[in-house]
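A short worksheet on the structure shown next.
Here the complex is missing a single protein chain, while all its other protein chains stay put.
Here the chain labels run A and B in written order, and each chain numbers its own residues starting at 1.
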Amino acid sequence: MSWVRNLRRDYGDFLIDVPAWEILDEGVTALWGASGSGKTTMFRLLLGLDWAEPGFAWVVDGVDLARLPTPERRLGVVFQSYELFPHMTAEENIRFAAEARRVSKEEYKTRLEELVETLGLASCLNRIAAVLSGGEKQRVALARALIAKPRLLFLDEPFSALDAHLRSEARRLVRRVLDREGIPAVLVTHDREDLSVFTGKVSEIADGRIVKEERLA
Amino acid sequence: MGEGVKRSALRALPILVALVAVVAALVYLLNDLKGTSSEKKLRVVAYSSFISSWGPGPEIGSRFKEKTGIEVEFQDGGDAGLLLKKLELFPADVVIGFDQATVADAAQARPWKKLNEKVTADIVGELQPRVGRWMEEGFVPYDWAPMAFIYREGEIEPPQSLDDLLDERFRGAIALQDPRMSTPGLQFLLWVVGEYGMDDGFKFLERLKSNVHSVSEGWSASYGLFTKRQAKMVFSYLTSPLYHILEENDRSYKAAIFRGGHVTQVEFVGVPESCKQCEDAEKFVNFMLEPEIQAVIMRKNFMLPVVKGVAEGVFAELPASIGVMDFDKQAELMKQKDELFSRWQSLGW
Partner (left out) sequence: MVSQRRHSFQIERSRVFLGTLSALALFFPFIVIIANNLSFRIPLTSEVGWVISVTALQAALSAIFSIAFGLIGAFGLLALDGRLSRFAEGVALLPNAGPVILLLLSVMKLFPWARGLTGIIFVHVLLNAGLLSVVFAEVIRTKLCGYAELAWVEGATARQFFRRVALPLLKPDLLLAFLFVFVLCFASFSVPLALGGSRASTIEVLIYQKIRVSGEWTAAIGLALLQTLTLIAFSFVLGRMRNETAAPTFRRIPFLIWKPGLIVPLFASLILVIGLLEGVIAGARRAFALPPLMAQLPSLLAGSVLVGFLAGLFTVVFLLLIAYVRPQGLFRKIVTAYAAPSSVLVGFSLLIVWRDLGFASYVKIALAMTLVTVPSFLRFRWTALLDSLEGQVTIARTFGAGPGLVFRKIVLPQVIRPAFFLGGLCGLWAWGDFSLSGVVAERTMTVAMAVNGLMESYRLDIATFLVWFVILGGFVTLGLFVGVGNVLGQKPQA
């Protein structure tokens, strides 16, 4: 596990104040809260897309991620809007991340095969990202985030863009992938249903503070 | 596979053609400009219609070379204000393009050579007393024309004086120019104010408003409105009808001759002190005053020659004496140009 310490940021009209928060080594650490609770803000602060006040420390395996710029934190992220590169094929999207992370060609090939199998990407691999369906886009975004074996996978409302009947299928898929990869995840959501398939813990966030924690399943 | 290639080729074809055209243009121009760099060229700066291929410049240049062996290089200096600024950047031997309104600024801006005045005696009668002063400063006139209202015969009864312009028959008929950016426009304003005085002059203009078709930013726009029959009259050069006679074989264009005389446009040539080939420059200026060259200027600029005995044909048919307004008065008025312009603007055309 890793501990987030003294994560603080005062925005004037809003305050994030998390003195201590544990992120599990396995399974999912979920951040659950209503809109406006600060979960997305905290998400961005942890990723490093926004700066936190001095004193923030987050040590993972002896490395303080708080002192590193975002790319060096080696985190995988899937945004709510997926942000696939619309002009590239699914495979090119994934390959881009591998190139950026300097994954060797052989390793890329192996990893790609694994992920294609786990996520069922065979049919959409060579299609342009712009024309993929919502579910396909999500799976490609996941593959892209995982291709370079990140320390942690960050998921921001990953299922909210999907149709209701696809969500449970998607949740199970993400669970399968996480188990297969053995990569812990931080999942931000407002929908409790999302947590029904995962193991780990859920931290309830309100007004920028962690108010309650519970183990999952 | 073949189909796809053929289609891409078809798409690429027009692009290739266009690119070839660009390269061709490049090669053509580089070639065109190649044989033209020698040091001993006489630099003559003038305004664009003078040096254009259908203007007097090229012919003057080639005849000068024939006579003296000196190569002339013409450069476009633009109008007065721009011209002076360009002179700061690009030295010239001869400068053509100042008129009686801008020559004072030019004299102040930089020193000019006092030129050989041997041609004074031949200068046309009306002009002589007016330009003498400027000739002492170093500016030699090379063409001139009175300003007048141009109309088409039969379309309207021409005015015979400034007062006449207020008549009802000219309602919405007169095309004028903005004095702040056009010499004819300035001429008209100075004429009115010179004739009536400052306050009465603007009262006159206020009354004239209903007869004004438009106020354009330049002569060409207003003249265009006139030739396209939008306006029935335009303030232009007395010699304008000559263009229509000579080039279009159209004799319907006439100039309205005023009883009291007209304001006059005189164009000057000068040699700046900073000239590199000053002797050749002086030769060029004298050359411009020779009768055969004056004839070229006359025919291509559609202005009157400054030297006696040159005007012939239709140019000689113009009224012998038309009266000329005082230059010094104009120069005096130009000192108040800020007030003139702001009062003009507040007339709210």
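Everything that follows uses one rule, which is that a contact is a pair of C-beta atoms (placed from the backbone, for glycine too) under 8 Å apart; a residue touches a chain by one contact, two chains touch by 3 or more.
Since we're looking at a predicted model, the values are computed, not measured.
> Kindly name the visible chains that come into contact with the excluded chain.
A, B
> Touching the hidden chain in the complete assembly: which of A:Arg127, A:Lys149 or A:Arg209 does that?
A:Arg127
> List the residues of subunit A that touch the chain left out of this view.
Residues 47-56, 66-72, 75, 77, 79, 81, 83-89, 96-97, 99-102, 126-128, 130-131, 148 of subunit A touch the chain that is not shown.
> Considering the whole complex, not just the chains shown, which residues of subunit B touch the missing one?
With respect to the unshown chain, the touching residues of subunit B are 11-12, 14-15, 18-19, 21-22, 24-26, 28-30, 32-33, 36-37, 48-49, 51-55, 58, 74-76, 78-82, 84-86, 89-90, 102, 105, 109, 178, 180-181, 186, 214-221, 223-225, 227-228, 230, 240, 243-244, 247-248, 302, 337, 341-342, 344-345, 347-349.
In this section, only the chains that are shown with their structure count from here on.
> Averaging only over C-alpha atoms, locate the centres of subunit A and subunit B and give their separation in whole Å.
Going by mean C-alpha positions, subunit A sits 75 Å from subunit B.
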